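Below: one structure in structure tokens.
Left out: one protein chain. Kept in place: all the others.
Letters A, B and C name the chains as they come in the text, with residue numbers starting at 1 for each one.
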């Protein structure tokens, strides 16, 4: 039997030991009326050989297009060592390190991760991962409500330059607790938060301002000014950042005079494959003063009976398995393996390598955008600095143009029609370090052709 | 610097410790006239990202045709666990287990392998692998010359039903020591060794008879009779076998009254990917009485200082690093990692699974051959039992037909024109357990079309 | 397991060192000049500067400091630590699957989407539910989706007062935590001496404010909730809905289905029942299934088949959806692993899971009882897990469940779940799973017997355990008091 080691003799012996007549007898406490006799709707089992072939055929159906998609998930080079090590059975098949002495590998690795990610974001403490970037923003919102003792409003400002998916996740998650989100509009010229719109909230009781940097459009917000403004208003600041960008961009801990209070983001760019959207991981860091409001697991260094250093889960009194209905979050299983991959990734690229990745992404995007901008029928939407994404405006509906590119094996960008109809036909494009000059040429050529053809 | 950890400070410090001015100074014993200044013919270095893309592009060029090729290398299902474990750093990046105490993993695994392969072949002792099937036959020939004290002829009989590649390897290897090989022809009806031709050697001083089972044509030789005949003539018997087939075919140790004396073969079918021809591994087993004539490494079980069991390389006095010019072979580095994969493979399929694989191969080939035989212009070459290969004769030159199939993504078999011109247009086809009914249909349809079209 | 501690990766680091093959080619530093200096980072982050070899060696050595399924028996109750087939990993990690962008059009993902669709269908079949969303990324996330759907359902009916979630006191911590997170009020009810829900207490608890009840069946007490039909009747009668915590689905796979028991909404832990790996903490996948009346509220996206094509349904197709719980579609790679696993098991294999998980648990329970351990529910069948209580040993020998757990590590076995459920004192919740052989169970029993012997003759031995691991027992109190949450250059520990 696949994955079941029992021989007929084993079954006999075991039933005898138990004193049961048959395996079926072991289910005799289940009301007979509820019992089912089989699962006819499930297809018959496949051998590993058959499933291997099936999956390979399905994978081939999905193809390997040349992609300029970003919008929260980014194609990066992943060193071979990352997954060679991450998939080692000792990491891959271990449980949450509740038995610390038998889990020093995972625990030390998380501690190293906490060190790296706090340094990258410029804050003091980190948890061991959340589900993804979107849910991390939601957890940050709830955390801000808990941490900000003086604010009673349950109101947060969430600009429209924050990833629309994240805004949806925040709404479906924190909305249940009555938290309200006010959307702050952006400026048409810069694609950045409209300061005037923000000013309207001056003096109100608002728990926190969310700032995404680089923002959803790839544009860079004036984070210092925004942070200082929010702090002056008595709001907390929740930073939503791309970890790759932090190799070159000012870390949230240094935004403005006091720095952001909570920082979250999508960890996928750090060595995690795109994989249709997951598993990724959300990261979260904050100031030491808020550590007890933070959701998720945290690893601390301690000593053993003999005084040797060792690592263990700590501050568990915040968590559901101890605090139950009063926990900081219901999160239990997190995204540990992806955090593991990210830790190995950050180690392999190092500070210089991560900066090179960031620079290369910026440079490729700058090259792409400047060339695209020269095509008739294409306009770059926003002025100002950007990281590795940009919005380009087209002279006709984007969907059809993207379909034309797709036919040539190119995914030309994310159509913004649904989320930002006010822009007209608009596409969010992204070029990372994986794109060669030849790739950019191929895209530009195909787009030119598509716009000229029609 | 890629793969070199030295910082500038390290270099400074190390040179100072050495008392050298520069790294270049460390090469001052090399005659200046011989020094070169660089390697202009080597292209500039690539990042891992670049080489990854390059290799992926090249791999794609090679495609994934539907293959009916065999002739010594066979497509089989390989359980995912085999290479997931084999490529673990502790196996993959370890050296030969000369320091036994630090290599118990590899040593115990080899010991387990020796147990499995001796049982599979029905003989008593095994080495830890040779280069491949071809070189294993060559080593067996040389071993027979050493082991057979009474024979002084340096002559072996090697039927034409032995893989022609193996025969070439044997010639280029053992030929240098003056060993001679007489080719014994096969019978046109059965594709098996011609007993009459063999009889001609009766009474001569011949060191050994080589018998391949299943033979190169996939046909089954009458191994009992051949073995008894050879032994009656005072020859040793060298069996060349396919390990998969031994799940259902009589093991060499049981051939005839006394069994074969040396057994060798290609280990590739046991969990090793086709990989354009290598790395594979040759296996070799023999009787205990010949163990000291056997080439290659051998692992024995022993005890440590405290009496606990442990494993170590043994009988090293046969080997080149001890016996030098008088060693049983010059082999040093072998194919350990492939033997590792094979051991895990044999463990995962087990005796029942290996029998299922063998049966499935036989059945698929039988189905294929019987259907092909119904096509006009196709004839099955030989009668009699076979394992998982067969020769089919065509009514026109095979090369052109195979090219037509190739154009449809089908590799239709191995053209025998060069090695067996006497057969006329002939193709060696093979279907393993990896072939579905749909695959067979595709092949049959394409061949029918090719033969009708022209 | 490795027993030599490994230094911190930061201790390998030297300024200027690096794995240069990992850097992108060329030099684009000039592009930074397009950045206003106020936006630029001033000091580089403290990431390690090490060679590739140092990194590989460090993390390989770290890995060896772990227990894992691939190296140890792991009878961790409530966690279903079964074998994670290597095939699931290999085929979920095919290059095309890994490279696919989440926003790639459906036309560039029919292979992937067909797997997701079929997974939805299979999950419906094994649970008896009417519709499934694969979106939630863990069990607790699924719970959140479930309770949010319950609330949305009542709200859609104008039934606005229903904000109470009932949970038995044995419930997993995520249940009450989820209820709170959804803005509900938690009401705990007791279980009786046999481990079944106290129906009288339940009858008193339900009312016009009842949003629903969260149950797992078999319960976290390791027994099947026999009065489930009565419970369903009571709650439904009061206008509430039934939520099924699928953490224990492994026990009943192919035998009985939550949908047939009367549950309205359920989450499944694919990382338990469907064997995706735990990865040292995650990822998981907490797909949710619902009865017909909750289908409109399912979180998006959901895969639909239209003719021979597959496509994602979004908010536009499902206007009543509770919305989106993740930025994209959830833990796709985990779902692919579960898909491969389920297809390999097939219909017969799936039923065998429940059978053999139950057989192993009952065997272990019988043998441990015989060996002198006290069962928490001695009159009951074990489901796929069961509880022993060391209350007697704690009293008589001053040996705790924690001591036994730590000592087990020395015998090469991961400890069972300790101190959960909270209501059983000094408990060990033991779940062997169906993938372990009789020999492994016997070896575990031998170890338990040996430890019981030690407890009687040399209790101090247990207090000091473990002895053979990389570290001895760790000081959790110090960890929480002297917070050292990141590595510091000067070695601040003792």
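Convention: a residue touches a chain if its C-beta (ideal position, glycine included) is under 8 Å from a C-beta of that chain, and two chains touch if they have at least 3 such contacts.
Computed from a predicted model, the values in this text were never measured in an experiment.
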Seminar exercise, completed: Among listed residues B:185, B:234 or B:273, the absent chain is touched only by B:273
Exercise. Among the options B:79, B:218 or B:425, which residue touches the chain absent from this view?
Worked result: B:79
Seminar exercise, completed: Hidden partner sits against chain A at residues 1-10, 46-50, 56, 79-81, 84, 89-90
Exercise. What is the set of chain C residues that contact the non-displayed chain in the whole complex?
Worked result: 1-4, 12, 14, 17, 21, 51-54, 56-57, 60-61, 64, 69-72, 83, 85-87, 94-95, 344, 412, 435-437, 439, 468
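One rule holds in what follows: only the chains that are shown with their structure count from here on.
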For this session: Considering only mean CA positions as chain centres, point out the chain farthest from chain A.
Result: B
For this session: Calculate how many whole Å lie between the centre of chain A and the centre of chain C, each centre taken as the average of the chain's C-alpha atoms.
Result: 20
Exercise. How many angstrom lie between the CA centroids of chain A and chain B, rounded to a whole number?
Worked result: 48
Seminar exercise, completed: chain B to chain C, mean C-alpha position gap in Å, rounds to 46
Problem set entry | chain B residues counted as touching two or more neighbouring chains | 47-49, 79-80, 84, 89
Exercise. Among the residues of chain C, which are close enough to touch at least two other chains?
Worked result: 17, 19-24, 50, 52, 56, 60, 85, 87, 89-91, 95
